[in-house]
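One protein chain is absent from this view; the other protein chains keep their places.
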């Protein structure tokens, strides 16, 4: 059994890790930390876990965590970078669900996250945990930077077009809509039900932290600088991300559907829908799937890609477990076989 | 492998059966019928099932269904009673999720359901599929009448009080709130999002079809006639039932908490919360659990029981699978180990 | 023009007062205070008010407020009692939307609100602002204690039965469901959309602050002590309260429908629906109406009253304006003619 530690078990990605790992047959949840709730049973805070998780929240300490085989950080940004080094030194694998190791450029990271990076040297070591792009490196890595939720949906949607140089990379548009759980479990006015229910809005149009991460990912695939307009929106639901992606064709766009189907044929968690489909976020709710469809409205030169994920699963905890499976040589979908909750 | 047939696979209870059975290791989904969608792949209608269910909808026919070991009816009322006899005669077990075999009195059934009962003789043979009440009989039965969603939440909440004759059975009140999926997948004005979102209302106060079913169940336990006021409400969410039950104590109400804990100690799917708790429907969403808490406000003579289930799982498809597991001697929670989807 | 001041203009009842008063032809909004947002334009915080409200938030000070004809307190509990005396002494009328003057017993108030009452002598002077019960006193009063949202819905629902001594007052049940805006505009985990959307729960079953207020109101009408079980619930919508009230008939319950219609015939804001109706909270959303229907299921001895209001209008700001209209001799519905926003 793989002994797992979760640092920051009280946020939505933490409890989602617990939901998934509770039924993962190769895993034992050994440590769940929460500074604020130390001493409390995990299922007292989350009654949905009663009968599945027996743990008690403990204070996060390297000594305790070092007894695990792998530690997940489901913490606010800036925490994992303080502890990852010590754990790696003790032979513990680290999967970071926060943004600490996502950007390769520490200065860029500091600019967007508003603090100095505590261990810039580990950045190079970290592998960006998008298995559909980086599988081999993940299998060899001890430190995974799990992608953000928006970046996952956007990158999976754009990849085949970029890999095949089919669109003008100077003018990419990602119009993305997220459920409110993406904002995390924090006492904030902006995400009260009275503020976000029955309403829709864009936010951070001038620049969202996921912009440099998406750009970095797309540039790596495109092999060149890209121009990206990224507009995130808040939609009145709890789970789900819907990315609507726009690119301008460089030439004839034959067989894009076939191209996508081929690119993702061996990917368990990326599902290219039949031509003419419109993916619906509910069809991946609670699952680790990304469903994608491709359109070229009126046969014009603009290609429209629709890409949906559950932000807490493929956009966070599910993808983290997928990475863990790869790191430990398990079957990639171990613990992740789960049909979306419809309706 | 148990060969399963599902008649009426296009409604919410049908697709929920598919969600559960897709991952049930002892089961093979052999037949899924739908008169209106015959010929269509099941996952074309329900993209959430892509990769999990390979079936194609077929026309419901006894010949085909008779090759199954068990057939679930997830049909509108009035269908199962037309086919159950023929299947039973062919040695097929039947689990009916509709109301056809729930009421023991055929005349009463006709009054509430507005049609003659097609096979009143089978009514006696049918076992009411509430395992927490009827486990032994279910294990021996070939024909199960699965309880309705409201009746499940209400009966599980009242049982210990009635079994121990602690409350005045002449004046029971069940104020119950349901998500809109309880109304089924039917094109109706009343359940449009524009009609049910952001609004709350009672309905059928003069008499709902689940009233006689609940009364029959409570009377069986109480051993006497009961007086029950049942007020169902529609609440602006998709899944979940919350029953708020009121009874007046006959005498001193010591140790009710302990009584509930004891009554349900061996029940996998009934979870009595710690004293002072308030169950939340989301904590059972997608799971087969019933969470219950008991209160006596201000130490008065009124006891208040709060009981929550997911109407599509413990209130329908999950309970049906629980019954199937019992009928086939499987572990009772086979295929039903599932953590609720929070948030 | 009546010069109006609003203390605590940043909460939901404050902004709702502004929505209503912006179009009230006899009123000028002169002062809007907010300690935290002083200096900010009101419509910068609430863009819905752009073009309607020109005010800037100021620090709450008696000097400034004393220039108003009437001051509304839309503040947390414990604030109005500190300023009301000084304003009254300056000849300013006070309408308090908080709980400070609702309970006639200062000791009881302290018990439920967890602080000493700062001016118990003013309690006697305060008139409970339920116009349908207290119209004449309101017209003569300078200090109004506006009823809470739950108490408004429950009292209007029970009044005719109590006034006519038709039910057993020892065993009243009020099962009430509220939208989340009732919890106010405060940064709290419990009212995040991820916590309250798509879920339903009861809370404070052991005792909610509105319990003594409701009991006091019912006892005044009944002329005797009453036994009340009050169970509040949180329902996944923003606005609206639905009270489902249960009482046991003392005798024959003829003509209850007629009784209700007669009792409220001259009340602009209480609307008794035709026999057999089920009121829906959306039909009063944004309006000052209370819609009521009465049922006697299966002709039994239990009477069920359904009563709906918009918690922010008839349950708070609308009722406050209705009181102001009465205090100033205006038409009672001035500024309150507003059709509910359906759908």
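Letters A, B and C mark the chains as written, and numbering starts fresh at 1 in each.
In the analysis below, a residue touches a chain if its C-beta (ideal position, glycine included) is under 8 Å from a C-beta of that chain, and two chains touch if they have at least 3 such contacts.
Predicted model, so just to flag it, every value in this text is computed and none were measured.
Screening A:55, A:133 or A:231 against the full complex identifies A:231 as the residue touching the chain left out. Looking at A:64, A:110, A:268 or A:302, the residue that reaches the missing chain in the full complex is A:302.
Summary of contacts with the chain left out: across B:237, B:256, B:303 or B:317, the touching residue is B:237.
Listed for chain B, the residues touching the missing chain in the whole complex are 12, 180-181, 183, 185-189, 191-198, 236-238. Across the interface with the omitted chain, chain A contributes residues 171, 173, 175, 177, 179, 194-195, 197-203, 205-207, 227, 229-231, 233, 235-240, 242, 244, 246, 248, 276, 278-282, 285, 295, 297-298, 300, 302, 304, 306, 308, 343.
Residue positions on chain C in contact with the hidden chain: 12, 15, 18-19, 22-23, 44, 46-52, 181, 185, 197-198, 238-239, 268, 271, 273-274, 277, 279-280, 282-287, 289, 291, 337-343, in rising order.
We adopt the following convention: only the chains that are shown with their structure count from here on.
Chain B has its Cα centroid 36 Å from the Cα centroid of chain A. Work out the mean CA point of chain B and of chain C, and you get 39 Å between them.
Residues of chain B found to touch two or more other chains are 197-198, 238-239, 279-280, 282, 285, 343.
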